[in-house]
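Input: a single structure, listed below in structure tokens.
The full complex has more chains than appear here; those shown keep their coordinates.
Read from first to last, the chains carry the letters A and B; within each, the first residue is number 1.
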Amino acid sequence: MQLEIRERAVGDVAILDLTGKITIGEGSVQLRDSVGSLLDAGRNRIILNLGGVTYVDSSGIGELVSRFTTTKNTGGRLKLLNLPKKIKDLLMITKLLTVFEIYEDESTALESFQ
Amino acid sequence: MMLAENVVELTITSQLEFIDLVTTLTDNISGMIGFDEDASYWVNMAVRESVANAVEHGNKYDPQKSVDIRYTVGPDELKVTVRDYGEGFDPSDLPDPLDPQNLLNPAGRGILYMRTFMDSVEWQRHPEGGMLVSMSKRRTPPKQNDEGERTHDAVGN
């Protein structure tokens, strides 16, 4: 398994703790499915905790962007938490650092939904 | 230099499942020739992008078509070529993924990755069909000041 995704809820905010690689194929599909189930259940206030993510290929970055857009289209928000250095580099290279809302600690991320 | 001019080649059938085999081999070669962790990481990623493109856009997942990866360890650089057997494309004729209006595109960042992570990347149509991507990474490590600086250099910014 490339990517492990655990789901938590804090109030009406869903937190997905991701561990592993978000890459073309399996990893990207798992992320799409996890966010998809949340949205299907009407839960569109989402935090992706990327603290355990070691590798995001261009397809994985694309998937993050897609999930961001899809969530926004339902009137919700998808925010990023705990970006490892390398993943931050990747968002910088792709000029996505300012597109996403990015947080360094969970409580601030949670408060941002209030 | 013992490893100078040496060549390792890997050929896979067109399946995404095999990309991890390629990146693991890439990591091993990087380690063998003394790339530090950062350099290995970025080379790995560039190779992954190139092979993914060959499988997806080049060979269109046709299991009869292979992707051929060749590593040439020179005294000054690691050269990696990736060849597919598809219709080819013109890399100068692609939307710029950094153009503000493209920022939310779900795809189109692979070539940017490759260009950023390697010291050079070139595309050419192979005389016998398909694309041949040639990438290289210098073996002399960039000057290091501190952690931050080094990563900065490795991603080519």
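Points worth noting:
Quick note on the criterion: a contact is a pair of C-beta atoms (placed from the backbone, for glycine too) under 8 Å apart; a residue touches a chain by one contact, two chains touch by 3 or more.
A quick note: this is a predicted structure, and the numbers were derived from the prediction, not measured.
One representative per chain kind is drawn in place, while the complete complex holds these chains as A x2, B x2.
We take it that only the chains that are shown with their structure count from here on.
Between the CA-based centres of chain A and chain B the separation comes to 26 Å, rounded to the whole angstrom.
Listing the residues of chain B that touch chain A in their complex gives 16-17, 19, 41, 45, 48-49, 52, 56, 97-98, 103-110, 112-113, 116, 151, 155, 157. Those residues of chain A that touch chain B in the shared complex are 23-25, 55, 57-59, 61-63, 65-66, 68-69, 85-86, 89, 92-96, 99.
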